[in-house]
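Just one protein chain is left out here, and the rest sit where they should.
Now for chain A:
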Amino acid sequence: MNTSLDTDAYSVDPDSDNISIDGTIKFCADLGVDPEDVVMLAVAYELQSPSVGEWTRKGWVDGWKKLECDSIPRMKAAVAQLSTKLSNDTDYFRSVYDFTFNFAKTEAGQRSIAIENAVAFWSLLLPAGQKGRALQHVDAKYDGDEVIYTPSREPGWKPEYNDLWFQFMTEKGGKGVSKDTWQMFFDFIRTIDDKFEKYDMNAAWPSTIDEFLEWAKERIN
């Protein structure tokens, strides 16, 4: 087995096979990626990293195998691909996005993540999705219980609304962001129109998003 496939190269703790913060920095340097680049979230998802700067041996080995990487150059290529996929593939974006909620937890068993923390991760993820097609505006058509999303011609969520959301969450978001709010926010920004007019207060949105809408409506129009 190639050494770069194993965790030994980056594991600084002699008693453990796992990689921690220092190893992560070295590893990023080898890949030529900024540790704070959003693609690291995709890498973390692929290698099933339990939390920021932590990598288990099993996740590491299985992950790279799945990506068919056994050398730094192949890893570099894979990372570049992940970056494009993250920006353009909605399903993939959603998987990484949902994964990020647990990844962002600072303590095991936490039910919500701190607003500050959530905003930091949103600041990475949202622009990445907005750069490509991953978060493009969609129309929802209902077919019985099913819903079919098709790309919309109408303008939708604008990148500058991100800051509005951050401001709202910081000022009015309360203690933290629940998993439900985190996940539903993804659906929300894909389906909402740019004037926030087609929003249904009675639909299944979490009340935090209802409140945001009321709060933001005055500010965007």
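We adopt the following convention: a contact is a pair of C-beta atoms (placed from the backbone, for glycine too) under 8 Å apart; a residue touches a chain by one contact, two chains touch by 3 or more; residues count from 1.
Throughout what follows, contacts and distances are computed from a predicted model.
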Options "UV-stimulated scaffold protein A C-terminal domain-containing protein", "Mitochondrial import inner membrane translocase subunit tim23", "LSM complex subunit LSm2" or "Related to cullin 4A": UniProt name of the undisplayed chain: "Related to cullin 4A"
Touch residues of chain A, complete complex, unshown partner: 90-91, 94, 111-112, 140, 142, 145-149, 178-181, 183-184, 186-187, 190, 201-208, 210
